[in-house]
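Data block below; observations after.
Every protein chain except one is present and positioned as in the full complex.
Then we have chain A:
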């Protein structure tokens, strides 16, 4: 499989300088190795710190149990699922997996195909909610931009849907997605959708 690689720019939070990064339209073994050998120890340190401070598990990062090796293996070879990764400074900075078989729920586009963002996770050292200042900013936005661009390429006109982990609700509202409320069929997570117009505005801004 040929992997498309495009150049994007992230922000180094400490210096304020822009950092060149690769947006890759796949999740390859190198990314899974980074997840295993770099993300997991960093995440474990955060979880141990939270446990030591007595922070209830409900307030822990909600993606702490995600296993990217399993997620990737489950959809290996299936056309309906695609992966994206952001790589900078020789390390994987973010991962996303999308599903192209889902349909829209938002009333103006109900039943029309969209790109459904199944999973999106940013490396633990880039997450501001973990206490320390994030190293790089813009990884999550880059992955959402990739998903919205895929929606355009596939003829879905930018339509995008996702279930948000509570810690990310505000972010999806901020980028202009419509909040369709809690979904009892999906662990009561809030379901967000980007309409054609919202996608156009979002992609113009990015």
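Here are a few things to note about the model shown:
Criterion: contacts are C-beta pairs under 8 Å (C-beta built on N, C-alpha and C of every residue); 3 or more make two chains touch, one makes a residue touch a chain; residues count from 1.
Heads up, the rule we're going with is that contacts and distances are computed from a predicted model.
Protein name for the hidden chain, per its UniProt entry and selected from "Putative tricarboxylic transport membrane protein", "Sigma-70 family RNA polymerase sigma factor", "Branched-chain amino acid ABC transporter permease" or "Transcriptional regulator": "Transcriptional regulator". One of A:4, A:17, A:49 or A:197 touches the chain omitted from the figure, and that residue is A:4. Among A:14, A:45 or A:80, the one in contact with the hidden chain is A:80.
Although one chain is not drawn, the whole complex shows that of A:33, A:153, A:183 or A:205 it is A:153 that touches it. Contacts to the hidden chain, counted on chain A, fall at residues 2, 4, 25, 78-80, 100-101, 109, 111-113, 153-157.
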